[in-house]
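One structure follows; several queries about it will come next.
Removed from the display is one protein chain of the complex; every other protein chain stays in position.
Now for subunit A:
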Amino acid sequence: MKKITIPISDEAIRELKVGDSVLLSGVMLTGRDAVHKWMNDTFITKKRQPVGDDLEVFEAIKPILDGGIIYHCGPVVSGVETGDYKFVAAGPTTSIREEPYQALVMEHFNIKGVIGKGGMGAKTLKGCQDTPAVYFHAIGGAASLIAQCVQKVLAVHKLDFGVPEAIWVIDVKDFLVVVTMDSHGGSQHAVVEEKSQKVLDGLIKNS
């Protein structure tokens, strides 16, 4: 099994292929629906003006995302009242909802990997080839186990989005993921979908 430490080089990304199991270590961010929309609207399409701490947060996350990873995750966190944060449960959320934004966000911030579940579509796959980047699949629902890889919560931004939607800066060790979309146009999700479509067609036609 490969071990990869964040930040990740383009060369290391190009070496990864669909099916590779990887243990990831280093500092990454969580970000899901609200965060992707906020990134897109404020800094990419600039549909809205930055307000409040937007610019400050942007400057804080930029260096972490450059060569880094965004994790589609809405964790259960203890110590929210005291600020002594600890991840209690932290599995991946379904990634496809970020399909409209993901490629743009990857290219804008030079993100090398997205961790999530369920895979993503053609637009993101193209983004993986161009950036380059890969999609890492974590095991959905394995929340208590994954939380154990989180060594430390380093910071939190946009807590007003709510605990699940905030940007959590975490230091992880040996986070087990599988490459299911690579930077060469390979997608396990496209393969499985096509195969299952054929079986479905057969089952439906013959009755």
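Everything below uses one rule, namely that a contact is a pair of C-beta atoms (placed from the backbone, for glycine too) under 8 Å apart; a residue touches a chain by one contact, two chains touch by 3 or more; residues count from 1.
Criterion: contacts and distances are computed from a predicted model.
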Which of the following names does UniProt give to the chain that is not shown: "(2Fe-2S)-binding protein", "Fumarate hydratase", "Urea ABC transporter permease subunit UrtC" or "LamG-like jellyroll fold domain-containing protein"?
-> "Fumarate hydratase"
Which of A:Leu23, A:Ala60, A:Val76 or A:Val169 touches the chain that is not shown?
-> A:Val76
The one of A:Phe43, A:Phe109, A:Phe136 or A:Phe161 in touch with the missing chain is A:Phe161
In the full complex, which of A:Ala12, A:Ile44, A:Leu145 or A:Val169 touches the chain missing from this view?
-> A:Leu145
Listed in rising order, the subunit A residues that touch the chain left out are 19, 21, 34, 73-78, 88-91, 93-94, 96, 117-119, 137, 139-148, 161-165, 176, 178, 180, 188-189, 191-193, 195-197, 199-200, 203-204, 207
